[in-house]
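Shown here: the complex without one of its protein chains, the others still in place.
Residue numbering begins at 1 within each chain, and the chains themselves are lettered A and B in the order written.
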Amino acid sequence: MSDTVELNAPKTELSAKEKYYLATPMQLMWQKFKRHKLAIVGSVILIFLYTTAIFANFLTPYSKSERFSKYAYTQPSAIHMIAEDGSLHRPFVYGVTSRRDPETLLKIYTEDTSVIYPIRFFVRGSKYDFLGFIPSDLHLFGVDSPAQIFIFGTDSIGRDLFTRTFHGAQLSLTIGLIGVSLSFLIGITLGGISGYFGGIVDTLIQRFIEILIAIPTIPLWIALSTALPRTWSVTQIYFSIVIILSLVGWVGLARVVRGKFLELRELDYVLAARVSGVSEFTIIRKHLLPNFASYLIVYVTLAIPGVILGETALSFLGLGLRSPAVSWGVLLEKSQNIQSVAIYWWSIIPAIFVILTVLAFNFVGDGLRDAADPYKK
Amino acid sequence: MYTYIIHRILFMIVTVIILSILTFMIIQLPAGDFVTHLAAQFARSGQSFDQAQLDIIREQFGLNGTLVEQYLAWAGNVLQGDLGWSFQFTRPVSEVIGERIGLTVVISLSTLLFTYLLAIPIGVYSATHQYSIGDNIVMFIGFIGLAIPSFLLALILMFVFLNAGFSVGGLFSPEYLRAEWGPGKIWDLMKHLPLPIIIIGTAGTAGLIRVMRASLLDEIGKQYVITARAKGVHETKLLYKYPVRVALNPIASTIGWELPAIVSGGIIVELVLNLPTTGPMLFNALMNQDLFLASSSLLFLNMLTVIGTFLSDILLVTIDPRIRFTEQEG
Partner (left out) sequence: MNSEINTADSQDILLEVKGLKTHFLLSEGVLKAVDGVDFTISKGESLGLIGESGSGKSVTAMSLLSLISSPGEIVGGSINLHYDDEKIDITSLNPSGKDIRKIRGNDLAMIFQEPMTSLSPVHTIGAQLEEAIFLHRTKNKSEARVIAIDMLRCAGIANPEQRFNAYPHQLSGGMRQRAMIAIALSCQPKILIADEPTTALDVTIQAQILDLIKDLQAQFNMAVLYITHDLGVIAEVCDNVAVMYLGKIVEYGAVREIFKNPKHPYTISLLKSRPRMTKRGTERLASIEGSIPIPIDLPFQCRFADRCSEVMLGRCDIAEPEMSQAGNKPGNNHWVRCFLNEKLD
């Protein structure tokens, strides 16, 4: 051909523009996602939280049900580096002694500054099964007896809130994932059927959805949760709560999926595929699904915090997970009383984790939404 | 248009009937009934309670019949204007609800007003100042508002208000609690309203700001805005006459189902704040299987949702000429 080709030919490195045109949609999504600073912050927070949930046994100094009856409602341990005499040490805590205030009858804890208990790393403590099957008693940090370290303070019966918050993450964080997976499964199936087949099936499913939507969410959750027998095991309750929460969640997804199906099946390239004899299943798999996969990812990311908040709210009301199960909602149940919050302010620390998680999911979801449309500048 | 409305009203009636059956069944799901609760209570307090007496109570309220019989009996009574008997309060349901519904309406409507009056101007500001410092602050606060569960916000704000010396919890100061309605009591109520309104409204406001911002940003770049600008229209007038007007359509139309959402979402907050409204009443009714109180108040809530959705659709049809047109065609 002409000189034009030769002019361009010697280039071996792809220019930024050529990379843009050659990139797959997923690469483009990632490129855009990377530019969304809050989304990156959110991802880091989520990775951190989920990692700590997995390694909660190791990262915390105690086991989740370990009680220190002498330490009910201790405030968070102060971590010092400078001793009474002004000398510098590695981080340490003091032991505490308690006495009762004669007027309020509340326990008051004071530090006993005579002995220094340095924070030690990789200490032996209560036994646990690492990742559920490797027996271990190694903990990331701890202090020598008789002192104790309660970074977030303790609850009414002297259990370490730090330990329990990190263990609580296991249930609170997974309930979001499992709940949304369940909604996702129901939603995509019913939405897909509705949108793909249309006609009477579509009408029936749509009417059903319209009726479900009209049931107010919170009373429905409350009503269903009260029906859970008190005698059920933690696992049974856990999965029942998941099911209750997803009962509402799938409806929105089903609508999105149906709408997308209806919209996409009319598009020219789907018609083109159908005209060239591609089977319906292949059309769904190769043309329709990839097209709204990004929307689904965004939707799911933004739905997870809803489920987490749902569990927290139910457990907070005493209707969700119950002791001995530990979730953030369970930890917050005692905070229902404003008077106790006013005195034992540290008991709402788990709430910070709830907010952080929800924020992080929203940030990530937002970043994904912006990135989902890869060709939009 | 009229056939459309009649069609919708018929569907609404069917929906409410199905919903009432569903909720009646859900309320009955827990093992036992109110009488079992009552027996357990007496057992706890050490009083003996004779099985025959329990059966009499069951008989009296028709709790012995099958679910279908119970439902039909209740539904028949409701249609005649009798909402049933509350076991907990040992008074007619209509009285129990009647006492609380006024305050619920006041709180919900004020919350609705608060949400829209705050969210729309902020959303417009945010969209017209995209990526500015103000916009970033609004977006960040919006994110946090969405992330904080309402009951937690209630705790935090109560804590703050308590430390700032305000009276917290409830809707009346003790001295007005039993007082007759008068200017003093109304003023006292006004002083107590902001806290629950802010708490119930925050998440909704945050959400609405985001919707308003996104929808206005969508419209602001559209060709018709440039057309109007090319005519020489003043920028401010241009903004409110065209893109804001169009962006408001879907938002204005959500008012209908925003109200039931506020009522239902307010339940937990009202519990935490200990408000004399329908929320805590419904919660306790569900917890204690106060069958008729729970069914009747849920029926109200369901009707509110269904009617709200209907009004939303009608509102959208009225304010958006595009939709009006297709309805007439179809």
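One rule holds in what follows: contacts are C-beta pairs under 8 Å (C-beta built on N, C-alpha and C of every residue); 3 or more make two chains touch, one makes a residue touch a chain.
Please read all numbers here as calculations on a predicted model, not as lab measurements.
In the complete complex, the hidden chain is touched by one of B:A52, B:L79, B:I133 or B:A230, namely B:A230. Of the candidate positions B:F151, B:Y242 or B:W257, contact with the unshown chain belongs to B:Y242.
Considering the complete assembly, chain B touches the hidden chain via residues 222-224, 226-235, 241-242, 245-246, 249, 319-322, 325.
Just so it is clear, only the chains that are shown with their structure count from here on.
Chain B has its Cα centroid 27 Å from the Cα centroid of chain A. Within the complex, the chain A residues that touch chain B are 210-211, 213-220, 222-224, 226-227, 229, 305, 309, 312-313, 316-317, 332, 335-336, 338, 341-342, 345, 348, 351, 354-355, 358-359, 362-363.
On the side of chain B, the complex with chain A involves touching residues 15, 18-19, 22-23, 26-27, 29-31, 143-144, 146-149, 151-152, 155-156, 158-159, 162, 168-169, 260-261, 263-265, 267-268, 271-272, 282-283, 286-287, 289, 294, 298, 301-302, 305-306, 309.
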